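Right, I'll just put the structure down here and ask away after.
With one protein chain withheld, the remaining protein chains of the complex are depicted in position.
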Amino acid sequence: MARMATYRIKVRSREREELVEFTDEVRRRLRESGAREGVCVLYVRHTTAGLTVNENADPDVARDMLHCLRTLIPQHGMGFRHGEQNSDAHIKATLTGTSATVPFENGELL
Amino acid sequence: MARMATYRIKVRSREREELVEFTDEVRRRLRESGAREGVCVLYVRHTTAGLTVNENADPDVARDMLHCLRTLIPQHGMGFRHGEQNSDAHIKATLTGTSATVPFENGELL
Partner (left out) sequence: MARMATYRIKVRSREREELVEFTDEVRRRLRESGAREGVCVLYVRHTTAGLTVNENADPDVARDMLHCLRTLIPQHGMGFRHGEQNSDAHIKATLTGTSATVPFENGELL
């Protein structure tokens, strides 16, 4: 068993604003690593995407989350100056965070 | 000294929106672990609760924080559809974050 293992997961989004679940991908890498107890550090390498932990049971929660963030931080109408018109995405990523840390035990994410 | 130790802390809340401090509980576990230098990873297993680090010196800061979050993300009035009526809690948890990482030195949280 390696003391630490790094994996890359490619996550595709199809909408400008979207929650994409990839928990199963993380679980697969955790199984591959053979690690039983430790901390899984997730890090997204795009600064216009954030990470969150949610049970994703009811799609309405995802819908409400996007709706709320879009209402508070709309793409247009706040006087943003950045030419790529994605300041809202940078801000949302900063607020949700670009890393998440999830402990695991007996090879299972907690 | 264990290279890594995992502890469970039960934190009870009494209000729908509340800041509950449990720093002393974390300190106790850190002492028990015998670790002198490292990183303390805190992770909350409820997706309607978040974690933050604050000196909690003046209760007005906690009050202002809850007041502000409630103003920006009210339980009702934003058109949330999730039937459990806790979309606001999911969103606040996503924004504050479900994990916090605090380094320690000489057995003391930094």
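Labels for the chains are A and B, by order of writing; each one numbers its residues from 1.
The definition used in the following text is that a contact is a pair of C-beta atoms (placed from the backbone, for glycine too) under 8 Å apart; a residue touches a chain by one contact, two chains touch by 3 or more.
Bear in mind that the values here come from a model prediction, so they are computed numbers and not experimental data.
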(request) Please pick, from B:A5, B:A49 or B:A100, the residue that touches the omitted chain in the full complex. (result) B:A100
(message) Considering the whole complex, not just the chains shown, which residues of chain B touch the missing one?
(response) 37-39, 52-55, 58, 60-61, 63-65, 67-69, 71-72, 95-97, 100-103, 105, 110
(request) Kindly note down the residues of chain A that lie in touch with the hidden chain. (result) 4, 6, 41, 43, 45, 47, 72-73, 78-84, 87-88, 90-91, 94-95, 97-99, 101
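What we mean here is this: only the chains that are shown with their structure count from here on.
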(request) Could you work out the angle of the rotation that brings the CA atoms of chain A onto the matching CA atoms of chain B, rounded to the nearest 5 degrees? (result) 120
(message) As a quick test, compute the distance in whole Å between the mean CA positions of chain A and chain B.
(response) 19
